[in-house]
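What you see is the complex with one protein chain gone and the rest in place.
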Amino acid sequence: MSETFAVELQDVVKRFGDVTAVNHVSLQIKEGEFFSLLGPSGCGKTTSLRMIAGFEMPTDGAIYIYGERQGYRPPNKRPVNTVFQNYALFPHMTVAENIAFGMQMQKVPKDEIKRRVDEALAMVRLSNMANRKPKQLSGGQQQRIALARALVNRPKVLLLDEPLGALDLKLRKAMQIELKALQEEVGITFIYVTHDQEEALTMSDRIAVMNNGIVHQVGDPETIYEHPADRFVADFIGETNFIPVKVLSLSPTIEVELGSGEKVTAGWAEEGLAVGDRAVLSIRPEKMDLLELHEAAKLKSNDVARVRGKVAHLVYVGTDTRHSVTLGDGTEVVVRLQNIHIDEEPWEIGEETIVTWNAAHARVLKE
Amino acid sequence: MSVKTEQLQSDHDTWERVKSKFGGWSLSAYGILAFAFLYLPIVILVIFSFNDSRSVSKWAGFTTEWYGKMLQDGQILLSIWNSLFLAIVSTIIATILGTLVALGLERYRFRGKTAVDSMFYLPVIIPDIAMAIMLLLFFNMSGIGFTPWKVNFFGARLAVPYSVIIGHVAFNTSFVAIVVRARLAQMDRTLEEAAQDLYANAWQTFRRVTLPMLMPGIVGGALLAFTLSLDDFVITFFTSGAGFNTLPVRVFGMIKKGVTPKINAVSTLMLAVSLSLVVISILLSRRSGDGDSVQMGF
Partner (left out) sequence: MERLRRHPELQAWLILAIPVIFLLIFFMAPLLIVFVYSFLERGKYGGVEWVFTLDNIRRVFDPLYFKTFLRSFYIAIVTTLITLGLGYPLAYFIAKSPPSRRNALVFALMIPFWTNFLIRTYAWVMLLRTHTGLINVTLMNWGLIDKPLPLYGNDFAIILGLVYGWLPVMVLPIYAALERLDESLLEAARDLYASSSKAFWRVTWPLSIPGVVAGSMLVFIPSLGAFVTPAILGGGKSIMIGNIISNQFLGAHDWPFGSALSMVMMIAMLIATLIYFRWTKKSELVT
């Protein structure tokens, strides 16, 4: 028997008229996981979440919650709760009434409702706000009430649709930590939709990166960052250099040729590439280094790539300096060098240099 | 820069300042004049309702005699009751129908929606004289005729033709629908989704979230319908058949015969009613607080 997941999407498709918002998405979200759907706006992440909640019905495919197929089951009969992007607190009800709403609908006994509302308010540290109207609260407080209103129902899965989007940066950072701590405390599965990669990387156990209705990669934050599966993921998460190359060989070692004719090896190549294909070599700026020409000559290792270039541009950003280097074929790459030694002689614009990186950090991806 | 050009420059600055000051000042002056234009006729009308003379062009001292005369006029009293009864009944029906229209048209997509939508705008656009004769012909032809609804309303024996009630509902439904729909369109739909997410079924969602949020719009629509119904002369005049008077119909008859302070007194009474309706709508919007003002009219 296969494992039962908290939420499982099997080949889900959602079309709105001619537009395909979600295109054959399959996901398996484990119990207790903090799972993020990450992608630019319009990538289908919110639609996916809304299908899990029951606000939208899939055009095709199936959604399971704890092994139960949801079908046409309406939102009010699903064991999940949502924290909405704009919180969607009922403006005509007090904070306490808002929190009690879900339990009233489920016909929970009155005294229990009262006890659980108090507990929920205490959990988000807003006990003294019980009789306020939502509009009298600050953005951060409203956010916490929205969270309490959902969690008080003890859902099996909590769905969060960019819940921190409306908060300012400082508050958002604080709430990220608070939210993560809360999730660990209650142990409920969180499915979290965001377009903010940093938010996703900091909070999630696993991330699904989406674009144009397709899931590009699913993995833990480190995998997503260090081992992007394709060009979109590499580009969307963090900063990456893409150098156009031609594939020379794929095994036993992966070797590619740059436009300048220089040959380098790489640690990994995307599936489906063949010898002779055009591709891009992806390396993170912080994984690169710059060497003087004479220093490079001394390097013997085959595992280190060496490419000639010329310093084109320098931007000092405090912790490090971004060096733009033009390679032989005209490609510009960014190399981030940490400013460790203040007395180090800086690179100058126009200076010839050798760009090096560890071959294991370079990935060959489809164009 | 020479002294002369500097002098010119500063002259120019002064001119600019004077111009912008004058512009603002003349705009305010215009605003005050425009409001005077709107209010003066009404104020004069009220003043002369207290005039101690049959004339309404010369002030001859203060009296409340005309109000006394008005209250002794059985015809006027009956027409007041008629107006009130008609307004209350048609408002209740129109508010229910109009709210249904707003919900149906704002919340659903279906074939033929554009046709239904346009149909409900027609009564608002069509001039009341056209609507009045349309209804007149219809009631004449259909055999519904001008059968009265005989009713005892706070002790007053009224006979209100069904045709008039139907006529009022026909135009008021559209007005209520417009006001409620505007409110509905503004309403955040995620609130309803949130309710569903919190285990409310369709009816509970409507009852606990949609309806309360919609209430200012419904109350506003109802107040508008009530006002329009009290106000209406043309449609009542043509759809009532002979012998049925609302207050405006009665006043029209009196004006046709000539100008008397008694008409001023009746008018002042009607003004007072309209004004209190406005005050009620303001108070309600205050009470519903948090900016959810009662939306009346446009």
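The first chain written gets the first letter, and so on, giving A and B; residue counts start at 1 in each chain.
Following the convention adopted for this analysis, contacts are C-beta pairs under 8 Å (C-beta built on N, C-alpha and C of every residue); 3 or more make two chains touch, one makes a residue touch a chain.
The model shown is predicted, which means the values in this text are computed figures rather than measured ones.
**Q** Based on the whole complex, identify which of B:88, B:187, B:215 or B:277 touches the chain you can't see.
**A** Only one of B:88, B:187, B:215 or B:277 touches the chain omitted from view, namely B:277.
**Q** Which residue, B:169, B:209 or B:222, contacts the hidden chain when the whole complex is considered?
**A** Hidden-chain contact among the options goes to B:169.
**Q** Can you say which of B:126, B:185 or B:283 touches the chain missing from this structure?
**A** Here the residue in touch with the unshown chain is B:126.
**Q** Can you list, in ascending order, the chain B residues touching the missing chain?
**A** Residues of chain B in contact with the hidden chain: 20, 23, 27-28, 30-31, 34-35, 37-39, 41-42, 44-45, 48, 55-58, 97-98, 100-101, 103-105, 107-111, 113, 116, 119-120, 122-123, 125-131, 133-138, 140-141, 166-167, 169-170, 173, 177, 202, 227, 230-231, 233-234, 238, 248, 251-252, 255, 259, 263-264, 267, 270-271, 274-275, 277-278, 282, 296-298.
Everything below uses one rule, namely that only the chains that are shown with their structure count from here on.
**Q** Where the CA atoms of chain A average out and where those of chain B average out, how many Å apart are those spots?
**A** 55
**Q** Applying the document's contact rule, which stretches of chain A touch chain B when the two form their complex?
**A** Spelled out, the residues of chain A in touch with chain B are 53-55, 74-77, 80-82, 84-86, 88-92, 101-102, 105-106, 133, 135, 149-150, 153.
**Q** How about chain B: which of its residues touch chain A in the complex?
**A** Interface residues on chain B, with respect to chain A: 188, 190-191, 193-201, 204, 208-209, 212-213, 290, 292.
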